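Heads up, one of the protein chains got dropped from this complex, but the rest are sitting where they should.
Here is chain A:
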């Protein structure tokens, strides 16, 4: 299988890249159209805003002047290396296609490791039923959400790539590379920092030596140190690049305080447009607390299956983070196929798929009614983001259920195949 797979991935990658480049070139209006969609571009990832920052940066003005650009400073030198995307867009296209392929490669390794079905402490009775890395990578590459994200060119694809590589490296035992990758992800969009605990456990489990077991605390300390050092290095270089610490408040501050209330697929913006100012800081605290509370809870409960923790957390982030987009959804959906073995245990797969589909189609329609036709209002779009989030949270909870049920059936083999109900 493995040699076939490696032979196959080349073909797969070529086809996926060709499809992307074809879409880029055959429909020249498409990239800009998708860049403008709120479902794809958020204030902290938008390609348009990146160009604004780039312009300012190239003219020796602080990119954060004007309050449009909210992304990490190190993206600027990367993009200023490329020719101007308005004149030679092909280089940007190639860059984004490459990033997608890199993510798919990492995903391939993740799926091939078989960690989804069998970790160090837990081996699912259903683990034989799994998809090869080839299928998982294909599902990622040909997922319409991923393709739309790639063509819309938000910078969240870099975060996606970094997270997937962090997981892949942790699985292959390269702890420091993994932590470096995670630091990059955290540097780009902050929230991946919450993935540190499960990532440490994943790395610990994969490097566990039965003859000379190391302590988890020791490894956790090392990992935290590694992340801390690499993040500080990244911050220092950013400081050197922009000449001030302004970027901290303009990138991470925006996410923490949600000062930009551009509509997006998430749940925060509407809530905070309605909010009285005096309650704002309180609810910001509550929302962030809520978001971060899942990490310890899931890590403890699913200690035996760290990859499941990471997947579920990514799903939760795709719903509850301050500026979610379909890029986050596609990242979550890319890891879900690693749990092919629990798919028979999913109870709401049809409902979930229908709700997500409805959300996908009604979202743009309602946004159109609100913004362009003028015959709807903000509530229309917000209602559909609620539906969308409902669909995703159904998937997250259903997956969590399936994973737990799988564990439970190991304890209670006599309950296999029986329907259960909590009373």
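We take it that a contact is a pair of C-beta atoms (placed from the backbone, for glycine too) under 8 Å apart; a residue touches a chain by one contact, two chains touch by 3 or more; residues count from 1.
Heads up, the rule we're going with is that contacts and distances are computed from a predicted model.
Per UniProt, the protein behind the absent chain is "Peptidase S54 rhomboid domain-containing protein"; the candidates were "Mediator of RNA polymerase II transcription subunit 20", "Peptidase S54 rhomboid domain-containing protein", "Ubiquitin-related modifier 1" or "Mitochondrial inner membrane protease subunit 2". When the full complex is taken into account, the listed residue touching the unshown chain is A:365, out of A:220, A:284 or A:365. Checked against the full complex, the one of A:121, A:225 or A:373 touching the unshown chain is A:373. Where chain A meets the omitted chain, the residues involved are 344, 350, 354, 357-358, 361-362, 364-366, 368-369, 372-375, 417-423.
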